[in-house]
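A protein chain is absent from this complex, but the other protein chains hold their places.
Here is chain A:
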Amino acid sequence: MSTLRVEGVTVRFGEVTAVNDVTLTVKPGVTGLIGPNGAGKTTLFDVISGLRRPSAGQVLLDEEDITSKGPHQRSRMGVARTFQRLEVFGSLTVWENVVVALESRRRPAKLARELLDRVGIAEFADNQADTVPTGAARLLELARALATDPVVLLLDEPSSGLDRAETDAFGELLRQLSAEGRSVVLVEHDMDLVMGYCDQVHVLNLGRLLVSGTPDVVRADEGVREAYLG
């Protein structure tokens, strides 16, 4: 059971402020992170996973400041992520993709089949990863992230490319992961998925945190409607 805290994080790209003084807490369970395009969601993921240093602010895992740690160190502390723009290892097979992740944690390679089964892409195991459909590639990134046995799991638009039935199965998987005590953060545009499965939702707009609360609170919020519709 781990708590991730982001405190006063700001990211500037030259003149543009992509993330502006965001403070939020992620507890075990499923947390939604939503907002219109350009709200700074993926940038925040980059900061949490260590791929980007924030211009200001801190990232804390169980009250330990991990802001200065590199991505591989954070991964070893239990932070895993998937990518909105896919980052599968295209030259390797789907199975090898997961094995690389397992081996990096000195876990046995035979777990790979189980993980592929769990996310539902066992049929693609021997295909080269740059040939599988987008939906399957996203699930592969999930399986690969799970291979590191994470306590905090950042999912960047995992359901795009999935059909209805696959999305429902994915929702079930989210429930299981949350029951295992992991903290799952979900960046998602599928509102049914977010409202149906999240315990807590944070709304970002133009780099700022707009609202935090349960799905019901967020749904009722005027500011959120304006941000999305206005």
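Everything that follows uses one rule, which is that a contact is a pair of C-beta atoms (placed from the backbone, for glycine too) under 8 Å apart; a residue touches a chain by one contact, two chains touch by 3 or more; residues count from 1.
Just so we're on the same page, contacts and distances are computed from a predicted model.
*Asks:* Out of "Heme exporter protein C", "AAA family ATPase", "Branched-chain amino acid transport system permease protein" or "Cytochrome C oxidase subunit IV", flag the one the UniProt entry gives for the chain missing from this complex.
*Replies:* The UniProt record for the chain left out of view names it "Branched-chain amino acid transport system permease protein".
*Asks:* Touching the absent chain in the whole complex: find that residue among A:Gly57, A:Pro71, A:Gly171 or A:Gly196.
*Replies:* Counting the whole complex, the residue in contact with the absent chain is A:Pro71.
*Asks:* Of the residues listed, A:Val9, A:Val26, A:Leu44 or A:Ala101, which one is in contact with the missing chain?
*Replies:* Reading the full complex, the residue touching the unseen chain is A:Ala101.
*Asks:* Specify the residue from the set A:Leu4, A:Ala80 or A:Leu186 that touches the hidden chain.
*Replies:* Hidden-chain contact among the options goes to A:Ala80.
*Asks:* If the missing chain were put back, which residues of chain A would it touch?
*Replies:* Residues 46, 49-52, 70-72, 74-76, 79-81, 83, 85-92, 96-97, 99-101, 103-105, 128-130, 137, 141, 144-145, 147-148 of chain A touch the chain absent from view.
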